[in-house]
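Here the complex is missing one protein chain, while the rest keep their positions.
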Amino acid sequence: METTFVLPNSGHRRDDVATKMGMWLFLFTELLLFGGLFLVYMIYRYMYHDDFLAASLDLNVLIGTINTVVLLASSMTVAMSITAMQKGDIRLSKRLIWITVVAAGIFMVNKYFEWTAKFDHGLFPGMEQYGQLANGERLFYFLYFFMTGLHALHVIVGMIFLLFVIRFIQKNKVRQDKYMLLENAGLYWHLVDLIWIYLFPLFYLIH
Amino acid sequence: MSENNHTSTHAHDTHIVSYREHASTFLGLILLTIMTVTVSVFGADLYTLTVLTALTIASAKAIVVALYFMHLKYDPKIFKFMLTIVVVLFAVFVVLAMVDYALRS
Partner (left out) sequence: MSTTAANPDLSFYQVARGIRSWLFTLDHKRIALLYFYTISAFFLVGMALGFLMRLELIAPGKDLMEPHTYNQIFTLHGVIMIFLFIIPVIPAIFGNFFLPIMIGTDDVAFPKLNLTSWYLYIFGGALALLTLVVGDGPADTGWTFYAPYSVKTGTNVSIAVLAAFILGFSSILTGLNFIVTIHRLRYPGMTFFKLPLFAWALYATSWIQVLATPIVGITLLMIIAERAFGVGLFDPAIGGDPLLYQHLFWIYSHPAVYIMILPAMGIVSEIIPTFCQRTIFGYKAIAYSSLAIAFIGYFVWGHHMFTSGMSGPARVVFSILTFLVAVPSAIKVFNWVATMYKGSIDVQPPMLYIMAFIFQFLIGGLSGLVLGALAADVHLHDTYFVVGHFHYVMFGGTAFAFFGGIHYWFPKIWGRMYNVRMANIAFGIMFVGFNTLYFPMMILGMMGMPRRYYDYLPEFQPLNVISTVGSWILILGILLMIYNLIRGYLKGKPVGRNPWGGVTLEWQTKSPPPLQNFDQAPVVSEHGPYDFK
């Protein structure tokens, strides 16, 4: 029974740089997915500048700003949770991840209030007041719901990802000498933040 | 010897970003956010310039998030290179599409 010689590089062994690279490539696909929507937004804003401006006045800048601050803070806390993990402070790391998740929850609650306010005014595609809007305003609202909706979906996925990481930390599968999963969850979370960094001015701050 | 070719059992040689550095990054981002809200609320009549200003500040925030929170500043250069290509690609899509829309008679 001879032992196989071992190949120096293997697809079946741990490689943290490969895992990080894979995550970044996936993030590129997400950037381009939203990029397509941003392209549509840019073109229709160019075509319907006044309608977009008029419709955007109905969005609440204060809530938008609060949500921006909340997401930025959550990016900070998840980044800090990695610092804590690197230093071996597992409890602090877990707490910081929990804070990140809670911040995400606050973001979703704000979103909920914003959206239901729009539903109450009949402004969702298919509803009565929506149908009576001018063409450009209708496009604005569609893009608003589609883009913030797709973004919210990613917030939820990010929250679930982070909760899984907490679970894995509890099971010692993510630890000081093996925390790529936490790093990748962090990268995903920063992507969610990045997208909002562009959504916020383009929808709320058109003045 | 191809050094970036070995499978490592540890995380990449860890450069640990301090809590203080993360907090500073956050404060910088808040500052930029204040800037962008202020410009939009108080700089009303600038039209195209408002868009450009908003996008520039947003891009500054994005670069800060990417370089610091996402660790690109300290990671192997290949990651920054790849991200740059993606951004350039998207920028060209926008430019070429606008060549159509802006110049239709």
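Observations
Letters A and B name the chains as they come in the text, with residue numbers starting at 1 for each one.
Everything below uses one rule, namely that a residue touches a chain if its C-beta (ideal position, glycine included) is under 8 Å from a C-beta of that chain, and two chains touch if they have at least 3 such contacts.
This structure is a prediction, so every number in the text was calculated from the model and none was measured.
For the chain left out of this panel, the touching residue among B:R20, B:K77 or B:R104 is B:R104.
Hidden from this view is one chain, which touches chain B at 1-2, 4-5, 7, 78, 86, 89, 92-93, 96-97, 99-105.
The omitted chain makes contact with chain A at the following residues, 1-13, 15, 17-18, 21-22, 25-26, 28-30, 32-37, 39-40, 43, 47-48, 125-126, 135-136, 138-139, 142, 146.
The criterion applied here is as follows: only the chains that are shown with their structure count from here on.
If each chain is reduced to the centroid of its CA atoms, chain A and chain B end up 15 Å from each other.
Chain A meets chain B in the complex at residues 8-10, 13-18, 20-21, 24-25, 28, 31-32, 35, 39, 42-43, 46-47, 61, 65, 68-69, 72-73, 75-76, 79-80, 82-83, 86-87, 177-180, 183, 186-187, 190, 193-194, 197-198, 200-202, 205-207. Of all the residues in chain B, the ones that touch chain A in their complex are 4-12, 14, 16-19, 22-23, 25-26, 29-30, 33, 36-37, 40-41, 43-44, 50-51, 54-55, 57-58, 61-62, 65-66, 68-71, 75-76, 78-79, 82-83, 86, 89-90, 93-94, 97-98, 101-102.
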